[in-house]
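So that we are looking at the same thing, I have put the structure below in structure tokens.
Yeah, one chain of the complex is gone here, protein chain that is, but the others are all in their spots.
Our next item is chain A:
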């Protein structure tokens, strides 16, 4: 547990980096400090490992004032991941990861074995062990940075905008990996970012910092989206917070229609029987494995020769699907909005169609959770 007690940082020229922070970071959870630049989030983070000394107030780790410990020793017990990874260019990937174990006086072979273990858990190939940092992509470097921070198995992990220097696709992947690692390791993670979407994805708790180093709100992601405390927080989160909040509700409770699924082997005549019973304007054609093929407009189907197989028709693209078990209402809504039929296709993890849901049905589901 990390406790900030009135921790403040004033510079001699009068600038206030952090204006008296009172906040408790729970053990084993991910807490995100988010805010615009100059809001004091990084300064606050660095108070924890004494890279910044507060001008007043204290920071406690498990009830002990960080100032009571030798800074170098304290820092070796706290993992740190920095923007751009901060890898040592003259050391191989393996030796970068082994840095803190070696500082702690582990033997070289034990430190290297630990490095190999960590490379695997962050998803690096063993063949990369003897490479130098510049031979890796930005995303790979950042994974080495995470492995290095975890090397001595510290209970606390400080992450200072770790993913902001990589492109969005790689960033999403790194976030997924962090979530997976964290589910396994249960570290006390303190994560700084200026990206509210990243904060909502990563954080169990989010602290929104405002201009002038003031803590504006400290809450769970869901509460933050539903109940922003003031105009600043509301505008920082963005206008679409209502839609983003849907990410917290699973899609598996949606009522999916199966009566509009048509087999591509069926003739137009048989298909018309099916759709007339359903009474829907669009039907989805699937193959024998229930993989989606495309939408068919029921009105146009009436003008097709009755003996024709559906597989021979020109179908309307079904767009992107949502995974009923894993995705949220937000993903389902997005799929429905982008679909030319105004309907989203729900699939199982193998991509087989479980059913479809219309925008109107989605609207009811959203209404019921709001």
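The rule we apply is simple: a contact is a pair of C-beta atoms (placed from the backbone, for glycine too) under 8 Å apart; a residue touches a chain by one contact, two chains touch by 3 or more; residues count from 1.
In this section, contacts and distances are computed from a predicted model.
**Q** UniProt name of the unshown chain, from "Glycosyl hydrolase", "4Fe-4S ferredoxin-type domain-containing protein", "Multisubunit potassium/proton antiporter, PhaG subunit" or "ABC transporter permease"?
**A** According to UniProt, the chain not displayed is called "ABC transporter permease".
**Q** For the chain left out of this view, which of A:99, A:193, A:217 or A:321 touches it?
**A** Touches the omitted chain: A:99.
**Q** So which of A:49, A:321 or A:358 would be touching the chain we can't see?
**A** Per the contact definition at the top, the residue touching the missing chain is A:49.
**Q** For the chain left out of this view, which of A:169, A:183, A:255 or A:288 touches it?
**A** Among A:169, A:183, A:255 or A:288, only A:169 touches the chain that is not shown.
**Q** Which of these, A:10, A:29, A:131 or A:201, touches the one chain of the complex that we don't see?
**A** A:131
**Q** Kindly note down the residues of chain A that lie in touch with the hidden chain.
**A** That gives, for chain A, the contact residues 49, 51, 71-76, 80, 82-92, 99-100, 103, 123, 125, 127, 131-140, 145, 148, 158, 166-167, 169-170, 172-174, 176-177.
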